[in-house]
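Reading through the structure tokens given below for one structure.
In this view, the complex is presented without one of its protein chains, the others remaining in place.
And then subunit A:
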């Protein structure tokens, strides 16, 4: 009966699934980082990754299927879709970043104001945030575009203001959490004045996680901007903006699926990879 030999593997008590990691970064996040890096290169110096001219037409090669000459195929005017996607990255990222800046900036003013100001202000601003929150982002953006007209500038403003309510709520929640943290009480007990506590202790701790919110926001904003462009409310047709390209191809879906598929894929992948990166940063900072 008695065994004297250790059988270490005889009792399995580990219920955790295995995860693949590269240098301590989960595999999915590494892929997302690689894609984001590609986007960044495309936005800053598109010539490095695509050598053609995004506007050069070639009627003879119209509707070429993806192949050796055109890896993503060509559209109805014979323009190379891969080249156009690469050159469109700049616009998409610009719209995403600028709209997020407006959204987070507005959210910062409303959210911080509401959380840190006297209760009466919070009551008013808090209700305002809630009212804004009732309207879907797209609806607010559509209303703004109908006032401002179409084009890239109005698109940025519309998407930016459309997301203000979202970020204002997140920032308000973060600010409230920090405000009631014990380290804020400790900072007061050290002898700081109320203003010093606000500027030196509360503000830096509220602002830090906003970078994470912003990363998540850029992916979202790209999605919104593409949707509006698809509806013809953003960049005008010859522009290689992804949403516009998606709309271009929708009449030819039966014969040339690639015209819409690849821009659509890039919109999805950009939003996805930025969201994955954002989530990863979020876990890193919150899990500490």
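One rule holds for everything that comes next: a residue touches a chain if its C-beta (ideal position, glycine included) is under 8 Å from a C-beta of that chain, and two chains touch if they have at least 3 such contacts; residues count from 1.
The rule is short, and it goes like this: contacts and distances are computed from a predicted model.
Engineer: UniProt name of the unshown chain, from "ABC transporter ATP-binding protein", "histidine kinase", "3-isopropylmalate dehydratase large subunit" or "Glycine cleavage system H protein"?
Structural biologist: "ABC transporter ATP-binding protein"
Engineer: Can you say which of A:69, A:117 or A:186 touches the chain missing from this structure?
Structural biologist: Of these options, the touching residue for the absent chain is A:186.
Engineer: What is the set of subunit A residues that contact the non-displayed chain in the whole complex?
Structural biologist: Listed in rising order, the touching residues are 2-16, 24, 181-183, 185-194, 196, 201, 204-205, 208, 288.
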